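All protein chains of the complex are present and in place, except for one that has been dropped.
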Amino acid sequence: MTGGANTAALPRTRSARGLVDLVFRARELSLVIALAALVGVTAAANPNFLSGQGIEDILLNTAILALLAVGQSMVVITRNLDLSVGSVVGLVAFVTGDMLASGWGVVPGVALGVAVGAACGLLNGLLVSLCRVPALVVTLGTLYVIQGVCHYIAHGRQINAADLPPGLLALGNGAVLGVPYLPLITLAFMLAIGYYLRAYPSGREFYAIGSSPEAARLAGVPVRRRVLVAYLVSGCLAGLAGVLWLARFGTVIADSANGWELLVISAVVVGGVAITGGVGSVYGAALGALLLTTIGSALVVLRVNPFWQQAITGALLLLAISVDRVLALRVARLLRRRSRHG
Amino acid sequence: MGRVLRWDVLVGALLVAVFAGGSLATPGFATVSNLSFALGDLGEIALIALAMTLLVVAAEVDLSVASVLGLSSALVGALWDAGLAIETIVPLVVLVGAACGLVNGLLVTRLGLPSLAVTIGTLALYRGLAYVVLGDKAVAQFPPQYTALAVDDVPGTFVPYPVALFVLLAVITGVALHATGFGRSLYAIGAQEQAAFFAGIRVKRIKLLLFVLSGTVAAFAGVVFTLRYGSARADNGLGIELAVIAAVLLGGVDFDGGKGTLGGVIAGVLLIGLLRNLLMLNDVSTEIQSVVTGLLLIVSVLTPRLLALVRSRRPVLKGSS
Partner (left out) sequence: MSDPPALALANVSKSFGAVRALREVSLELFAGQTHALAGENGAGKSTLVKTLAGVHRPDSGQVLRGGEPVTFASPADAQRAGVAVIYQEPTLFPDLSVAENIFMGRQPRATLGRIDRGAMRARAGELFARLGVTLDPEQPARGLSIADQQLVEIAKAISRDARVLVMDEPTAALSGNEVARLFSVVEALREDGCAILFISHRLDEIFALCRRVTTLRDGALVATEPVSGLTHDDLIRRMVGRDLGALYPKQDTRPGEVALRVDRLTREGVFTDVSFQVRRGEIVALAGLVGAGRSEVARAVFGIDRWDAGTVTVAGRPLPAGSPTAAMGAGLALVPEDRRQQGLVMELSIERNIGLTGLRSLRRGLTVSRAAERDRARDWALRLRLKYGRLADGVGVLSGGNQQKVVLAKWLATGPSVLIVDEPTRGIDVGTKAEVHRLLSELAGQGIAVLMISSDLPEVLGMADRVLVMHEGRLTAEIPRAEATEESVMAAATGTGRAA
């Protein structure tokens, strides 16, 4: 709370590296372990959990959430937030569905969906980066607006699978070599963005901005442009997710994805992306999405009241940030003690 | 140094303008029964906004309020189903709300976590617990003497009971925020937490108190909500936190803390309420209402920043010319 602790905690020891590294690597590892334990316990109770169909369901359900989590990670890494993703998914699913039902081809439909998502992202990005308005408030506002626009367009109607071109539904439910398309698409985006963020100079700047906006400015990082890009990517992916949503479920009403923004943020935070920016990876976020989805499926299989799912999601988010914080405090304390005695 | 036009006064003026415009253009708007209904419809949002104002002034936020409201509503339903008397249920439920706030507050003050992240987590947690408690069923059949309390007017007036309660609490909150040492502390904490701590203000204790307060009020609002609609459901008040925050920010409270007045917030709440009511009377769909709320929210944070930007540019231009 007080700023003094950071100046006091200054180690000289090389071993500090191992410690800090451990804390950051620990997240992805612990996610995998938690996932393995969950799958193990559930499969022991009900072997059907690990059937081909069971796994496919989990992958399909994860795909859209993970795609959104990847986009959201980029925003969160720059120390911002995009609450509007859920309503963008709903809007895009409906608008695209309308167009496809009226005879558009699949490719123009996908392009339209991504374009609508991009427009929403651009709006968010411009408001946050140019006007320096708190991201939470702006995206809360755009959440409302986009939701309202979607309802206005929908006007109580719903899009039915029967009206959609078979090509699109095949995208949502088809598979190549037994692996459904949806997770493959998500995987491709996750790897591409993860690789970009890690391997490209401009990618590292996203982390730099989130780690210390002031230092980023002094280092000549184009802060506004990067933040804008982060929102743009998040918007595009939300647009794509909207199209995939349509492809997967076929039936869409106006508020299909309402409330998903919180699920997405939970996945991102559980996946180890610090809400204060600068730390985490899109792989972690996608793992977080996988974990949350698997928990949902496991509850069904274990015949736990499915209403527990939302509560568990919330508890997991709280656990993730609390553990991060406690570990960080421990490390800081350890470093402080070593600084004079080491 | 010239006095800059104050945002909360501006919102107040806008409120008057909307009221006047509505009275002229929309028949049936400026009637006692309609206004009484419009006010009653705002009840929960207005109540929660009071506590939220204190939090935001202290540079914190509680996104879990709507979920606490839902949990409270679900508990009212479940406990009523279990045969408890309303007189027993209400204090119990309010106590649970206080506990919810305590959890938020402890995570924020003990672990030093950002309240935004914490309350996004508890938003999911508490709403989830609401579903666990009541599932997706609804409990109705509350005795009319209780539901009447949530809708009827105070005898001899056109003020519904919840509104009267709100007025009472608003006065208390207003005095606390603007005239007591407690209120001074909140502004100091919100504007410069370190300096407040160095001045001997018990920052953590005060923040904890604010979260408990927020949970308590939200739970009570849940009771009002349940009785007003005569229906206890786990998804009651879904998304209300957005309307509350919109009202608080629209009223000129700075999201970064340390600035704003309760008068502004009340004007903000009423503005949103009247606009909704007007839109409804003019048969504009509820969808557009959410667009309007969203736009108001964006405008309310954007305008002060743009004004500040213009203001800060001015001396620079003078200096360089």
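For reference, chains read A and B in written order, and residue numbers begin at 1 within each chain.
Simple rule for what comes next: a residue touches a chain if its C-beta (ideal position, glycine included) is under 8 Å from a C-beta of that chain, and two chains touch if they have at least 3 such contacts.
For clarity, every value in this text was computed on a predicted model and none was experimentally measured.
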Contacting the left-out chain in the complete assembly, out of B:Leu95, B:Val154 or B:Ala179: B:Ala179
Which of A:Cys120, A:Ala208 or A:Leu291 contacts the chain that the document leaves out: A:Ala208
Candidates A:Ala63, A:Leu182, A:Val252 or A:Val279 - the one touching the absent chain: A:Val279
Those residues of chain B which, in the complete complex, touch the missing chain: 1, 175, 179-181, 184-185, 187-188, 191-192, 194-202, 258-259, 315, 319-320
Chain not shown, touching residues in chain A: 2-5, 7-12, 14, 16-17, 20-21, 199-201, 204-205, 207-208, 210-212, 214-221, 278-279, 335-341
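Definition applied: only the chains that are shown with their structure count from here on.
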Inter-chain centre distance, chain A versus chain B - centres from mean C-alpha coordinates, in Å: 29
Residues of chain B touching chain A in the complex: 61, 107, 111-114, 116-118, 120-129, 131-132, 135-136, 193-194, 197, 203-204, 234, 238-239, 242, 245-246, 249, 255-256, 285-295, 297-298, 301-302, 305-306
For the chain A and chain B complex, residues of the former touching the latter: 1-3, 81, 127, 131-134, 136-138, 140-152, 155, 258-259, 262-263, 265-266, 269, 275-276, 305, 307-315, 317-318, 321-322, 325-326, 329
